[in-house]
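The complex appears here without one of its protein chains, the remainder shown in place.
Entry: chain A
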Amino acid sequence: MTSQQPQEPQHTQPTRIRDLPLTLLEKRFSTASLALDYGAAIVRVRSRLGVFVRDFQQVYGAFAVADAPPFADFHTEVCGGQGLRSFLRPQSRFLIDGIQPFDPFPKAQALPHFEWGVNWCFAQRFNQHVLLHAGALALGDRAVIMAAPPGAGKSTLTAAMMLRGFRMLSDEFGVLCPRTGKLWPMLKPVALKNRAVDVIRDFADNAILGPLYKGTRKGDVAHLAPLAASVDARQRPARPCLLLFPSFRDGATLNIRRLPGEEAFARVAFNSFNYALLGQISFAAVAEVVAACPAFALEYSRLDEAIEAIRTMIAESTSDAVAA
């Protein structure tokens, strides 16, 4: 009888996309043997566009290199233009299941094209969840949902919160599971626009920003890479504990105002991507969130001040829940 020495558990770090030589990454893209696990969804990507692969590596650097799984929710491709035009004005095309849903973009903007393409696929097809149009971040497993109209500074605040230690679940989609009431990560790079790019660049040394794409359809855009702590927790859902409706105003002093439940419901539900489609399911899920979470409008001009206020609100909502 032989005895085996117990082995030390191995705590190996995953190989991250930033660790791969670019040539190897290009090879994996060209054979579509690379899948992106966003948390809520898995996307398989094929591309032979060098500029896309290079930019992708910068903003998806913390994601683990995973072999293409047997199942992916979306099969996508980013490829070059067709015909004579591809020589005169190089383009990128985004394909989902071989279908091109949008007009081509300039080739240099292949990465933002891909990002918007994946958002579109998700918003159109991922109807097993209630898709709130909101950022979502967590401290531990308690999440704050932040909903705001475009231009209100939601992405900037989301980015800054991640850089100050919050776990980012998503910048764009609050992926609410109607069965469990929890939020799933849909972790993608944060698309920062115009002035927000420099704000975040100056905000934290650990901000990893991809290239600046000038003059896109949404202005000048750069993507903030999700940090490894958020990436590594992308299979961990969180329970909503706070609803926030942030708005940035130059020079504003911090102003926090409690919102009545019915107003919070209207703001969350009617800005959802698929509330109308899911009917009673989304009504019940959103009502449950609003019943469980205090809701506030938050006007701010200084990021760190807003972030500290949000930390306090989460802590208070936690103690309220314990007391209840």
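By definition in this document, a residue touches a chain if its C-beta (ideal position, glycine included) is under 8 Å from a C-beta of that chain, and two chains touch if they have at least 3 such contacts; residues count from 1.
One rule holds in what follows: contacts and distances are computed from a predicted model.
**Q** As a check of understanding, state which of "HPr-rel-A system PqqD family protein", "NADH-quinone oxidoreductase subunit D", "Putative membrane protein" or "PqqA peptide cyclase" is the UniProt name of the chain not shown.
**A** "HPr-rel-A system PqqD family protein"
**Q** Hey, which of A:L242, A:V290 or A:I310 is the one touching the hidden chain?
**A** A:V290
**Q** Of the residues A:V175, A:L209, A:A222 or A:A269, which one touches the chain left out of the display?
**A** Answer from the full complex: A:A269 touches the omitted chain.
**Q** Touching the absent chain: which residues on chain A qualify?
**A** With respect to the unshown chain, the touching residues of chain A are 260-266, 269, 275-276, 279-280, 283-284, 287, 290-291.
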